[in-house]
Each structure stands twice: as C-alpha cells, then as structure tokens.
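Removed from the display is one protein chain of the complex; every other protein chain stays in position.
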Amino acid sequence: MSGERATLALRVVPPAVLGFGRGRRLIERNLLVARRTWWVPLSGIAEPVFYLLSIGIGIGKLVTSIPGPHHSLIPYAPYVAPALLASSAMNGAVYECTFNVYFKLKYAKIYDAVLATPMGAADVARGEVVYAMLRGTAYAAIFVVMMAALGDIRSAWAVFALPAAVMIGLAFSAVGMAATTYMRGWTDFDMVQLALLPMFLFSTTFYPLSTYPRWLQVVVELTPLYHGVSLTRSLTLGYVGVGDVGHAAYLVAMGAVGLAVASRRIRTLLLR
Amino acid sequence: MPGEPLIYGRGLVKQFGTVRAVDSIDFAVERGEAFGFLGPNGAGKSSTMRMIACVSPRTSGDLSVLGLDPDRDGARIRGRIGVVPQEDSLDLELTVRENLYVYGRYFDLPRSELRPRIEQLLRFAQLTERGDDRVEPLSGGMKRRLTIARSLINEPELLLLDEPTTGLDPQARHALWDRLYRLKSQGVTLVLTTHYMDEAEQLCDRLVVMDRGTVAAEGSPQGLIGRYCTREVVELRFGPGESERHADKVADIPERIEVLPDRLLLYTDQGDATVEAVQRRALAPVSVLVRRATLEDVFLRLTGRQLVD
Partner (left out) sequence: MATPPALRATQYFLLAYRRTWRASIMSTFVSPLLYLLAMGVGLGSFVNKGGGAASLGHMGYLQFVAPGLAAANAATAAAGESTFPVMGGIKWTRTYFAMLATPLRVVDVLAGHLTWIGARVAMAVAPYLIVMAAFGVTPSPEAAAVLPAGILVGMAFSTPLVAFAATQDNDGSFSLVFRLGMIPLFLFSGVFFPVSVLPVGLRVIAYATPLWHGVELCRLLTLGRLGAASAAVHAGYLVALAVVGAVIASRTYTRRLRT
C-alpha cells in the first residue's frame, strides 16, 4: 500500500470533524501555556467590547439610524454590533495564527520538536487552526452575551451568530496560518495590517454597501469579512435569506483552502 | 529480524537545490552499538541525521530505519526513536515537567503512564528539584539534559543525538557522557554526530568520517588512528612564522611532517627517538611536546585544515 501517500491525502484534506487526530495534542499544549497567563488571552475580548460600548453610548448618539437589510431602518448600535462580532472573530483568529504561529515557527521552534514525534505537518496546521477557533469561539460567546445585555440582538436567529463567528474564525485562521508560512520577517506583518485594516473599516462594518460607488461595492463584496459581516448581521437582526447560505459557503471554502495550503507549506518549510 | 542492521543506508543522497549535502553514502548501524558521524561543518552529518529521523525526505538511495522505510512509515518510525536535535527545541513557555508531559502526549502516551516515567526521567537528568521551574533560566547543561530526558519519553530503541555536547562546559559534558553510557548499557542504540574527537573516542564503538557529503573513512576510533595516523605526534613550537624555515632540516626524520605557521607536527611511531633525532639537528624550538595521536589527527588528515563555514 502507498501508506504515506494515503495518509498525506488524509492529512491535507481537512476531515469532517476538525481537531480530531493528533492535532489535539497541540491544542493541549497551547491550553497548558494559556493557563499560566490566562489574563493575556482573556484581555483580548476587551477590545471588541470597548468598541461595542463606544458605539452604544457615543457614536450611536450621533448616528440615529441607518439603512439595514431589506430596506429596513435600524438604530446604529444593533447595526454595528454584529459587524464588530464578525471583525473581532477575524482579528482574534488572524492574531493567533500569524504572530503567535510565526513566533512558534521561527523563534520558539516548537514545531521542530513536534515533528520529531509521530505528529505530522497537517497535525500542526489543524491543531493551531482549531485552537485559534476555540479561542475565537470563547470571545464570540462573551461578545454575544454583551450584545444581548445591551439590547443589540433583535432576533432568535442570533443563536446561530456564535457558529457563524466560529466559521469566520476558521476561514481567517486557516488563511492567516497559510500566509504566515510565507513571511520572511516581522516587517512582513505590516502586510497583515494592510489586509485587515481596510477590511475592518470598509466591509460594511460601520455603514451599508450603498454608500459606495458601484465598482467599490463589487470590491467589497469580494472580501471575506463582508461575507462574515453580512451573515452575522442577518442573524442578529433577523433578516435571514438564501444569500446567507452563500456567505457561509464562501467562509467554509476559504477555510478549507487555507488549511490545505498551510499543511503543505509547513511540510516544505520544516520537513526539508 | 535478527542480523538485520537497525539502520541501513546505501547510495543515500540529499540534494538541496544544486547542493548535494549528502552524496551517496553507505553505512549500517547495528543494534546496541554507539555509532558516530564525524566531520567538519557542512560535511552532511545533520542532513543524514534528519533523514534517519524521518523529518527530511531522501532525494535518492536506500534507507531503512528499524526495518521500515522512512518515506512510508515516517510516523511509525518517529514513534519508536528519540531525537536530540543540534539546538535545544525545548518549549520555553512551559515548565521542565510540562515539557516532558507535553512531549509525551505528542506520542499519544496516556497520562497514567507518563506520570511515573516523567519522575524517573527527571531523576535521570538530575532535574527533580527544578521540575516546576520554567525552562528559560536553566543553564545550558540542564537544558541539554532535559532535551535528552525528553527524547527518552517514549522509551526509544534508537537515540539520535546531533552534536549533543556542543557549547557545554567540561563538567556538563562529562555528566552527559555518563548518562549516555548508562543508556548504552541498557541496550539503547546511540547514533551521534560530533566534531569533538574526544567525544567520539569516548562514546563511539564505530564511526564514519564524513567530508563534503561523502564517507571519507569508516572504522573504530583505534582502528582509524592505526590506519590513517602514526602512534605518536611530536609538536615543535617556534615563534610565529618561523616554523617553515626549520621544516627542511627535520623533514627526513618522521614518517610524515606537517608544517603549520608556528609549529611542526612530526608523525612518528617512536616519539622519544624522534625528539632525540631532532635535538641532534641543533634546532631551538620554543617547546617540544610528545603526545599520543588522537582521532583529531585522523580527522584533520582526512578533511584538511581549511575552515569550513
């Protein structure tokens, strides 16, 4: 049998249930580290919550209402809150899978040790991506509770906002991890900022697509965060439609491609 | 299967782009022996070790480890061997004990089995008192001992050590050698790379000298000295740049002479007689030293004195 080839295929194609297999050993390692400095990851939730409060008690006073999905008119805070949920899922995932993974890859040499054991490159990729997802899910859960407390949730569909945030986390952590394997030095991380900041500011986070000229609308519609924002907004505002299936599919496909590239790249980087 | 070597390489090649790091080498390591790869930097030692450790696919040739093919059964082989890499790859964010625990989990070892084994390995590495300390502040010797302890977490049949004592002080080196003897006496097969000749003489039953990706010589330390060198070496030290002037006057005395800027090395089987002969020629060296030939002389003979970076 061509064992390694078969397992390679199995390792590269993400299995239906992620994180099962040896990758979970890496999750165990990360949790052990996080346990000691729990306040650092925990403080990561502060940023989106501060944004939420700032919108609610500050900018919300300046912008009274804004056009929402299906020609609705929506108070500003419930409009922005789901977008902040989506972008914080993006930020958390990217942060974990770029800076942290790069540090482990190039400086701490964590994966060199890991790959000397029966674990493989795909186990590393899967372990890190699933860990980032877990962390993102914890943030998203806290955020959704905060939204509910501030009255920014307007539909029972919102229970699906958490899985939606997980999907966003998966998509961005997988692609972030793949991108990290191409980084040559810390200065390359400014490219990450170059990708994240415009998405955060322009993916209909703060105001609707109709604000832009048509050509810019098309550009925005191509970005992954736009799909994440649209999905979470439909769910928490309760305007769920067929389009949301498309948004979800976009995110899942992005995650699958990112994971496959990341596994392959870790292989070529470390198993030379 | 009995009689089959534990590691077996034939025509083994590793190519990086246009560079042949390992250029068709043959070797076999028997179960229970301590086997060394000796060579200057860039000779291909580490590349060979990485292929044996199944973290670097071979370009061509045959390689079998524990009777398995690294290309096909990498994970299975890795599960049964221990690896001490050239640079410690300890997890600095974890404690000493957690390092062993997490590494054991990578091998899928159950917690219940790991707990007693970790304590045993901490004793082995003389780190029991430091078990709950972070790894970062440990001394170089302690880190190295921990890396070796970590490589033993899966009770490997084969231990690969890439320059195990580079950068350690003499006490730490001797402490490490002592641990390695013990492992060997327990039946663990040791494969190591080194460029310390005393280390190779101390530890290795058999070794190959590698140079520019090929095997330059193979044998036991004493056998290599017998084959490639004389029994003794007389070192005549002169002022800087003066040795060359004197070389012709004594060149006929030893079997072989080597001229260094400040020294003449006379390779001979009878050191004292050679010294007497030199003294009759009325030279005035700053100092005269007779010493036993070492593997270092063999090594320099085979791989030359040029610096390799």
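A few notes on this one:
Per-chain residue numbering starts at 1, and chain names A and B are given in the order in which the chains are listed.
To be clear about the criterion, a contact is a pair of C-beta atoms (placed from the backbone, for glycine too) under 8 Å apart; a residue touches a chain by one contact, two chains touch by 3 or more.
These numbers come from a predicted model, not from an experiment.
For the chain that does not appear, the touching partners among the shown chains are A.
Looking at A:Tyr111, A:Phe160, A:Phe206 or A:Tyr239, the residue that reaches the missing chain in the full complex is A:Phe206. In the complete complex, the hidden chain is touched by one of A:Leu31, A:Ala46, A:Val218 or A:Ala253, namely A:Ala46.
For subunit A, the residues touching the absent chain in the complete assembly are 37, 39-40, 43-44, 46-47, 50-51, 53-54, 57-59, 61-66, 187-188, 190-191, 193-194, 197-198, 201-202, 206-207, 211.
One rule holds in what follows: only the chains that are shown with their structure count from here on.
Mean C-alpha positions place subunit A and subunit B at a centre distance of 47 Å.
Within the complex formed with subunit B, the subunit A residues making contact are 2-4, 7, 22, 25, 28-29, 32-33, 36, 108-110, 112-120, 270-272.
Residue ranges on subunit B touching subunit A, taken from their complex, read 16, 50, 53, 55-57, 71-76, 78-79, 83, 85, 87, 89-94, 98, 101-103, 105-108, 150, 154.
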